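Missing here is one protein chain; the remaining ones are kept as they sit in the complex.
Labels A and B are assigned to the chains in the order they are written; within every chain, residues are numbered from 1.
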Amino acid sequence: MVSPVHIVSIGLITAFLLGLGKKSQQQMLVFVLMIATAAMTMVSGSWLIGLMTGSLKPTDVFTAGFKPPFAINLRMTMDEAVLTTMVNVFGFLTVIYLFDVLKKAGKHLLSIIVVFLIGLNVVVMTRDLFNLFVFLEITSIATAGLVIIIQDSKSISAGFKFLMASSVISGILLIGIIFAYSYVGNLNIDFMTNLSMVKGGAVAVFLVMTAIILESKQFPANGWALDMYESAHPAIGSALSAVSAPAILFVVYKLMPMVPENWHPVIGLLGLITFAFSNFLATRQENIRRMLGYSSVAQGGLMLTVVAMSVYFGQSFWFIILGFLLTNFFAKAGLFWLNGIVNSDDQNKWGILRKRPVLFFLFGVFVVAMAGLPPFPTFFAKWEMIMQLAQGNGWGWIVLILLGSIFEIAFLFKWFGRVFHAVKDQPAEPVIPWFKEFPVMLFGAGILATSYYFIKYQQFDNLFVLIPLLIVAAFVVIDFLPAFIKNILLIAALTFYGYIIYPEIKGNIMQLVFMSVFLVGGILTLIPGFATKGTRAGFYPFAAMTIFGLIMLVNPGDNLTFFMGWEQMALGSYILILRGKKAERPAQQYMLFSAGGAYLMLAAFGMLPHFAGDTFFGNLSGLIPGAGVVFVLFALGFMLKTAAIGLHIWLPGAYSEAEDDATPLVSGVLINAGVLGLFWIVTSFGPQQLFGYDIFQLMGWIGAITAIGGNMLAIYEEDMKRLIAYSSVGAMGYIIFALSMDSKLGLLIALYYMVLHFIYKTMLFMSAAGVIYRTKTRNMYEMGGLIKSMPWSFIVVLIGIITLAGMPPLAGFAGKWMFYNAVVMKGWYLQGTMVFFSGIVAFLYLYKLIASVFLGQLKDNHRRVKEAPFVYLLPQFIFVIAIMVLSIFPQVLLEPLATIIPDRVPGEAILWDGRLAMTSFGYWNAFAVMTTVIVMFATIFLWLTYHSRKAQKVKQFNIVFAAERPFRPETTHVSYNMFAGYKKALGWLMTPLATQFWTGISDWSTAIADKVRSWYTGNGQTYAMHLLLYAFVLYLLISGGKIL
Amino acid sequence: MEYLTLQNIGLVTGFMLMLIGLYGALTQKNILRIIVAFTIFDAGLNLVIVALSYIKGRVAPIIDQTTGVTNLSEKFVDPIPQALVLTSIVIGVGVTGVMLTFALRMFKTRHSLDINDFKQTKW
Partner (left out) sequence: MYKNMFIILLLAGFGLLLGSFLLTHHEYLSLPQLPAYYADNTAPEVGAANVVTAVVVTYRGFDTLGEVTILFVAASLIAMFLKHSKAPRHDRHPRPSSVILSTSQKLLFPLIVLFGAYVFANGHLTPGGGFQGGAIIATGFLLLLMANPQAEFKHGLLNAIESISGTSYVIIGILGAILGLGFLDNRFISLGQLGTLFSAGAIPVIYSLIGLKVGAELSNILHHLNEVQNEE
């Protein structure tokens, strides 16, 4: 086996020999460099493979043939093998990527690149402190050389700032090394683990450690690094982020044994502060390279934390660090490289990626991987890290991580959304040479492969996790097929999945109910997709991801599966929403709120084991001190998804701006995930208290206010989809209220209403989609009189709103009847009245919906409008049939639902006597009600028909127009500003407090971020001072003001 | 306990030079002066390293007729810092050279050597 030292000798010989090359041979020299980096890769790669398969043993290379500490030794174990392979592979790809630059640049740059790689290799491998210093210096100078590939004034001054900073850092490092030597009498890291124990030795450790921490670019002493990221060639930024930073962090890892145990948390916390703040500042960046720079720094901070706490993390350490390291390696490098391909720091210019589906896909993969969403390694690493921190009660740490993560998501998805919607007509077809695309694709493959191993390592359930993931992956692969084929395939896949999953869950009614909602909902909402032509690229993978994400929620096998499903569903639906034409901002809001909710849940999952062990559906009933906090975190997380008032502002935009036929899926089906979660916590936690308050009482109020607020907001909407969307807010308020009653009847109502809302809301949205599909508008005042041209859609809407309004004889009435009973039993009269009142409010907007769209005058431009396509109507009528069945035989649904509710829940259940439902307050027979209503209706109808047999049919224009010609005809439409009177009277209730609050938060954070980042003055001297200041503060933190 | 040993004088001088160098690097506005300040810092650092190798009454670690070949570890000063300082000096030369080159090019881009004129990238 080739000794690892020959990585260095190969590199150096190449570097030196390149000097002999002539100008005319430049291209050949580039190939020589390529071969050399390939050879270096092969040496380290062969060690990696050898060590992995066990055919090689970890070795120490003794230079000069003397054992340490007498001579310098290099070490090659698994760690070093991984890192050197990363460095060398990266070097090889960089040479390829920079092929065009290198061809013109002259031989010196080639030498600098190879020396840079050598430097990093030795920094990783060496066990000698002074040798480490020497090779760090080599790396620094080489870095300075690489920064100035583009020799513009920006990069030159950034390079100088870097040199200044690096001089200060190396000064601190060297003085530390010298002190260390003078205390322990040698320079080998393995022989100075007792350094901090020697009197005064702690100062040496402090200096060395500080220098390395500064070198790892921690906030806020990292202005020099950011400027470098911003001005250097993207390929170099990529190198700094993907290989330099990990090498430095590995040095921290090597040095950790010297560092006293009580310093570990301090260093760890510094890393987290970097993570949170850098991501925070990145949200304010418009310049892509600088933003990526902030992001790189942030990732470095997170990894520093993990490394500093390696002792604490114990067994999980490798899992966590590899998750972060590899994701950062592949994804960050990929993003920088893409930046080089796009060749612009302007987000809007990135639209050219849209013309290259593969590159755009990889861009998405990198962004999602960086954001820590499943199925990528960071997701698992973050989960594990938080679970571990929670075990040690590291709540402050968790808050920092989650804050940083949410900022990270904010800027990453802002970027992604912008690119997604960037104008597609960029000047000319982009010409992207193969050598620029190749490395990106390779790293894309790398991150996917890594994810595969991470998922495999987790040993997930086959049926609930692996098969869904495989199906999603399959849809990514077949995305080039025509839409209708994919539609058929996805429906088939879902049906088949239902077939194989049914035997698994048929014993558990709860799983069965939710699974049916998600599966049936998924299938039915896909059917209208047959009307779309073309390939509909990028829709099906994410539709599949959303539906299968929901499916994962149903299996409570373990917390991770649930959380993974949750995140997957959020990601999938985000893309579905983003696909809408004007959906950039709403989708961004949706993502932020989703992520916020998810992180609250993540924190709650961290706390959960303190109360319930590892089980998901643990029985936590009874007042457990502190469990209230967990409950509240979960409840907030789920209520974000169900859009409780105050947390709802993302909903109208997201639902209405999504593609019309995707809306039923992301609203009607998906919102039930929140209900599932709420139901789960309500049943498993039972009544809990927070600071002495009864949480259920609080939730009841939230539910009531949400119900009324959502409905109030709906009545003023002119936009058909927004109206229905707001009505969802109201309906969810109703469900939250019902759940918080925590009685048998209350929970039953919640479940029943969940199913019912799923049915009518999906139906209404589909019907709306059909109408919009034909009329090409969402404004209701531009419609009218569509009853004749779209009678079937009218019937669906009619049935839908009768159900929604809870009027007999349809199924909604059952809910209302039970609701009266439950409220009276519980005694929540005030809140109950509010909810009833919200029902009345609902009539207003329902009337508006049906009257202004289907009744009244037909518009001229809608004269030729046809009925909605059959594929739209088919699922709607399946739902109509379901409603009819439920209306006549509600017990079909209610009886099984009642069995889900655990016995612990207090209160009276419904007694069934055939078709008769009874409580202590009364009884109700759906069948009888239906019969009565039909008879009444039929009688009146016949009577009317008889009476109006002589009536004359009037055509639309069979009346004389007044001589008036309105300036804006649409303002004369009945639904234009329809409830203006109510708005005048109750408008003050509608003050968008929630919107103001969230806007305030956003403005406030913008202002803070701008204040904080003005710290980076751009002056190299100030940056150098920051370094010293950082060291000073670190000293105070570590020593507590005493002499070490 | 004697404080005014040759070694301590060397160390204190070295420390002072380092601080003076740092002060210059942090306060001077002219880039060339900043570079000079860094070389002063380096010089101080190197002096500290050399001073550490000193042991009173011993000779440089070179074998010749006066030292003989036995019991050398009782006659020589510490050779390691002397080897380190050589490396440190060479690194200093390299870094200074590179910094000067940067200064040269910076002057070409803006015709100024004031460090405040090079704040193109910030925030």
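Definition applied: a contact is a pair of C-beta atoms (placed from the backbone, for glycine too) under 8 Å apart; a residue touches a chain by one contact, two chains touch by 3 or more.
Note that this is a predicted model, so its numbers are computed, not measured.
Chemist: Just name the one of A:46, A:59, A:153 or A:186 that touches the chain not displayed here.
Modeler: Final answer for the missing-chain contact: A:186.
Chemist: In the full complex, which bits of chain B touch the chain not displayed? Write them out.
Modeler: Residues 5, 7-8, 11-12, 15, 18-19, 22-23, 26-27, 54-56, 60-64, 69, 72-76, 78-80, 82-83, 86-87, 89-91, 93-95, 97-98, 100-102, 104-105, 108 of chain B touch the chain that is not shown.
Chemist: Touching the absent chain: which residues on chain A qualify?
Modeler: Against the left-out chain, chain A lists 3, 5-6, 8-9, 12-13, 15-20, 61-66, 69-72, 74, 105-106, 108-109, 111-112, 115, 118-119, 122, 126, 128, 130-131, 134-135, 137-138, 141-142, 144-145, 148, 151, 175, 179, 182-187, 199-200, 203, 207, 1025, 1028-1029, 1031-1032, 1035, 1043-1044.
Rule of thumb we're sticking to: only the chains that are shown with their structure count from here on.
Chemist: With centres defined as the mean C-alpha position, give me the chain A-chain B separation in Å.
Modeler: Their C-alpha centroids are separated by 51 Å.
Chemist: Which residues of chain A touch chain B in the complex?
Modeler: It comes out as residues 130, 134, 137, 141, 144-145, 151-154, 156-161, 163-164, 166-168, 170-171, 174-175, 178, 181-182, 187, 223, 226-227, 230-231, 290, 1013-1014, 1016-1021, 1024-1025, 1028.
Chemist: Can you check the complex and tell me which residues of chain B touch chain A?
Modeler: Those in contact with chain A are residues 18, 22, 25-27, 31, 34, 38, 41-42, 45, 48-49, 52, 80-81, 84, 87-88, 91, 94-95, 98-99, 102-103, 105-106, 109-110, 115-116, 118-123.
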